[in-house]
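One structure is given below, encoded as structure tokens.
With one protein chain removed, the remaining protein chains of the complex are shown where they sit.
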Amino acid sequence: MAETIKLEVTRYAPERHQAPTSQSFEVPYRKDWVVLDALNYIKDNLDGSLSYRWSCRMGICGSCGMMVNGEPKLTCATFLSKYAPGPVRVEPLRYFPVVRDLIIEMTDFMAKLRSVKPWIIREEEKPLSEGEYLQTPEQLDTYKQFSMCINCMLCYAACPVYGLDPLFSGPAAIALAQRYNLDSRDQGAEERMGILSQHAGIWGCTFVGECTRVCPKHVDPAGAIQQYKLTAAKEWFKSLLMPWGAK
Amino acid sequence: MAKKPIEPFLWGLFSAGGVVAALLIPVHLFLFGLAFPLGWLTPPGYESLRALASHPLARIYLFVLCSFSLFHWAHRFRYTLYDGLQIKHLNEVITVFCYGGALAGTAAAGYLLWGLR
Partner (left out) sequence: MVQIAADALGCQVKPGGLSGTPSHTAYHPRWYRERVSTYWWLWKWRYLKFVLRELSSVPVAYFVTLTLVQVHALSDGPQAYADFQRWMTHPVFLTLNAISFLFVLFHTVTWFNLAPRAIVVRLRGKRVPEFLIAGSNYAAWLVISAAVAWLILRS
């Protein structure tokens, strides 16, 4: 008989269950299988009612984030072999409301992303005839790291501050704000500062640093937040020393 | 202009205090808290230490060290209480305790160092 590995998967059907429970499945253990392959095996062969999100299977779409043995992971990039001989605990992303089984509600996250105005803001658009906004490789380099985010929400599931205070803007949204602040074509830094220097914006962060550790794209949201705080503090003291310069 | 938020100021003090504490407290605490009491090193005599501490620059140095470190403590301890014990509903009490403590400590440091001759 082929080798198997046990998966303990969170099940929650809101129409039947009061609270989530765990269900065990034995799936074939293969060295080249990731956790998502095992979930797909369950859905295809053992229990078709298992609900979870996934799409690209190659760490680009950011939809298959789940807690694997208590750690936020992209299940398409997490090999079963790492957890052999098992069991492997698969749960929905922490700190988010659970809709069903492994699916979480992300409206809050989407609203937070939008709240930081993640697009290029210009005081005045230059006419088309003047051509595109050019950027040097150095200028690109200043924000490129923060533009790699795939919105997988692993950083939120790793952030105890978000768990404790759901109003906190959270790692990905602040890193995204910083991505546009540092863009040489953007002029919206002041506008975003007004939004994020609120208490629930950047100040709730206590630099736990877990968001950066779990980020599959090495975005370093924790660094982005501290840099943002430093900028905010500098601006504060600058406007104290030169009140006439403040707009 | 919108009301100036206080957070950037408090965070600025926290950071400045963090740097001061990281750079200076280990050597002070090691000497006066461990090395001298345990006899690893010979402590300076009373008169010479008093002369050193009452130098105007030394008094400014000690004032900065004490005050900034206290504001560092105030900010960090406030958030430790929020995160670690989930007592955000005691927000006002904690804020008064932490920053009030830092202000009182700063005043005490100013008073003591001013009087040190």
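A and B label the chains in the order they appear, each numbered from 1.
Assume a contact is a pair of C-beta atoms (placed from the backbone, for glycine too) under 8 Å apart; a residue touches a chain by one contact, two chains touch by 3 or more.
These numbers were taken from a predicted model, which means no experiment stands behind them.
Asks: Quick one: which shown chains sit in contact with the chain that's not drawn?
Replies: Looking at the entire complex, the absent chain's contacts are A, B.
Asks: Hey, which subunit B residues sit against the chain that's not shown?
Replies: The missing chain touches subunit B at positions 17-19, 21-34, 36-38, 41-44, 46-53, 62, 65-66, 69-70, 72-73, 76-77, 79-80, 83-86, 101, 105, 108-109, 112-113, 115-117.
Asks: Tell me, which residues in subunit A touch the chain that this view leaves out?
Replies: The missing chain touches subunit A at positions 12, 14-20, 70, 94-95, 97-99, 105, 107-108, 111, 136-138, 141-142, 160, 163-167, 206-210, 212-213, 220, 222-223, 226-227, 229-230.
Quick note on the criterion: only the chains that are shown with their structure count from here on.
Asks: Residues of subunit B touching subunit A in their complex?
Replies: Going by the criterion above, the answer is residues 1-2, 4-5, 7-9, 11-12, 15, 79, 82-83, 86, 88.
Asks: Write out the stretch or stretches of subunit A touching subunit B in their complex.
Replies: That would be residues 160-161, 164-165, 194, 197-199, 203, 206, 229-230, 232-233, 235-237, 239, 246 of subunit A.
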